[in-house]
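Dropping a structure here in structure tokens format, bear with me for questions.
Removed from the display is one protein chain of the complex; every other protein chain stays in position.
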Amino acid sequence: MLIELGQYIPGTSSIHHLDPRSKLLGLLLYGIALLAAPTGMAASLTGATILPVIILAGLAPAFIWRQLRPLIVFLLIIFIFQVAFTPGEVMAAVGPVRITREGLNYGLLALARVFFLVLAAAVLMATTDPLALADGLERLLRPGQRLGLPAGELALMLTLALRFVPTLLEEAERIMRAQVARGATFQGNQIKNLMPLVIPLFVSAFRRAEGLAEAMEARAYRGGQGRTRMRELHFRAADYIFLLLAGLLAAGSAYYRLRFGS
Amino acid sequence: MIEVQGVTFSYPGTTVPALENISLIIKPGEFLAITGPNGSGKSTLARLLNGLLRPGEGRVLVDGLDTGDEASLVDIRRRVGMVFQDPDNQLVAATVEDDVAFGLENLGLPPAEIRQRVAAALEVVELANLRTRPPHRLSGGQKQRLALAGVLAMEPRYLVLDEATAMLDPVAREEILQKVLELRREKGLAVILITHLMEEAALAERVLVLKAGQILLAGPPAEVMQQEEKLAAAGLKVPVTVALGKGLRQAGLKLPANLVTVEEMARALWKLASRK
């Protein structure tokens, strides 16, 4: 069981070295630029600005392909749906299905938005240590704390998930083997057949959560308030340049939409 | 000093108290073992010492701070460090060093000091070279050493080990115990060892035996281990050296009754041998 999407590839590239906050903000601005782009062509050109980032990060095309492969079918469905069901100027007809100019445009627009957004998120995760990502997220959300947003707790939940997913996977494998030793086959698609695996996992996760809460309390945890962090984050010149470029992209895209968009 | 004063504790929804009228003083730098069968209340007592549980009756004072006082809890938990039984449930971060930092972050220390204390604690438990490793890729013994480092970094005065060695193999168990005893010698840390292994309890200066929520026996190991019948009734076994000593005395050897460890037994036997 290997989930490739969102895998971190340690490295020393200039993209790896960017502050996680700038990368998160960069992704946000890039997303705004994609959404603002009014036409399929504009969205594709906007999206293509990720290419220099990929090259700078030194990510292999094969890696990128593996990240996006699970998405292909989904993207095709979106594309075909848009192409086939948008009314407008008919360019070609296949049986009862009419392909319109507008359909092609919207199809490309939807395709480009989803494709490039997922690609950018994959690049972010591939070049950023998950822990740094959690830290960056916490730091960005911190102003929201005054509005009651539990930034510290959210970041902690993220790190706990990172910590416990491998442990629970190992446990799932062990329990599965133990039940196979008792003659279980886990065949058929009845939920009942999965109970010997699901219930012990559930019981164990619950027990772990209890133990964990206790251990955290014993180590003086009392919520996000008053906590400091070992890891410090620093903006460098490269971060400002990166954010400036991302900002320009978003602003440019928005301007184009207001000026020429529908 | 930790003072347990007439403490009774019941878990919600139960009628029989888990601990009944327990009084106990733990001095700074002391090595106390608390033993008893499962369900005797040892882990409950451990959790009362750092305010994870608050007494129903009576009170617990840690260096004068009452565990019932919400405002003192952070200070109490800094003073009373605790290592739990299951290594997997007490490591919270995705790397070794982040885990050690967790408690220090909770104390609100400045980042530079956290880094320095984390490095020092990892050095002590000999995990400095695994700094960036995720905890799930450590062995059981390494995980417990990591848990110990997380507690040590907070510079506690009392260290509670709640069956912290029960899931370990004997070599890892010995490593942890040696490390803890070394820390006690060097830093004057008090050690409170919760265990159901009498061989482990025998290493302490003082042993407390619990049975059904009450103190059955208390005293130096050599005295407590003589009470073979009482211990057996509580489902505990005397260390095999004590049983051997008894057998040898019955066979006519003039051995003293206070032999508990292998070393003490060997020394006493040589004394007999040299007299011949």
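By letter and in written order, the chains are A and B; residue numbering begins at 1 in each of them.
The rule is short, and it goes like this: a contact is a pair of C-beta atoms (placed from the backbone, for glycine too) under 8 Å apart; a residue touches a chain by one contact, two chains touch by 3 or more.
Everything that follows uses one rule, which is that contacts and distances are computed from a predicted model.
*Asks:* If you look up the hidden chain in UniProt, what protein name do you find among "Tryptophan synthase alpha chain", "Twin-arginine translocation signal domain-containing protein", "Phosphate transport system permease protein PstA" or "Energy-coupling factor transporter ATP-binding protein EcfA2"?
*Replies:* "Energy-coupling factor transporter ATP-binding protein EcfA2"
*Asks:* Looking at A:Ala60, A:Leu169, A:Ile199 or A:Leu244, which makes contact with the chain not pictured?
*Replies:* Of all options in A:Ala60, A:Leu169, A:Ile199 or A:Leu244, contact with the hidden chain holds for A:Ile199.
*Asks:* Which residue among B:Val74, B:Met167 or B:Leu183 touches the omitted chain?
*Replies:* Final answer for the missing-chain contact: B:Met167.
*Asks:* Taking the full complex into account, find the residue in B:Ala119, B:Leu181 or B:Leu269 that is in contact with the omitted chain.
*Replies:* B:Leu269
*Asks:* Looking at the full complex, which residue from A:Leu28, A:Ile55, A:Ile72 or A:Val180 touches the chain that isn't shown here?
*Replies:* From the options A:Leu28, A:Ile55, A:Ile72 or A:Val180, the contact with the absent chain belongs to A:Val180.
*Asks:* Footprint of the hidden chain on chain A, which residues?
*Replies:* 171, 174-175, 177-185, 187, 195-196, 198-200, 203-204
*Asks:* Name, in rising order, the residues on chain B that touch the hidden chain in the full complex.
*Replies:* Residues in contact with the chain left out: 37-39, 85, 139-141, 166-167, 169-172, 174, 196, 198-199, 235-237, 239-241, 243-244, 247-248, 251-253, 262-263, 265-266, 269-270, 272-273, 276.
The criterion applied here is as follows: only the chains that are shown with their structure count from here on.
*Asks:* Report the residues of chain B in contact with chain A in the complex, numbered from low to high.
*Replies:* Going through chain B, the ones touching chain A are 47, 50, 52, 73-74, 77-78, 81-82, 84, 86, 88-95, 97-98, 101-111, 114-115, 118, 134-136, 150-151, 154.
*Asks:* Flag every residue of chain A that touches chain B in the complex, lowest number first.
*Replies:* 130-131, 159-160, 162-163, 166-167, 170, 207-208, 211-212, 214-222, 226-232
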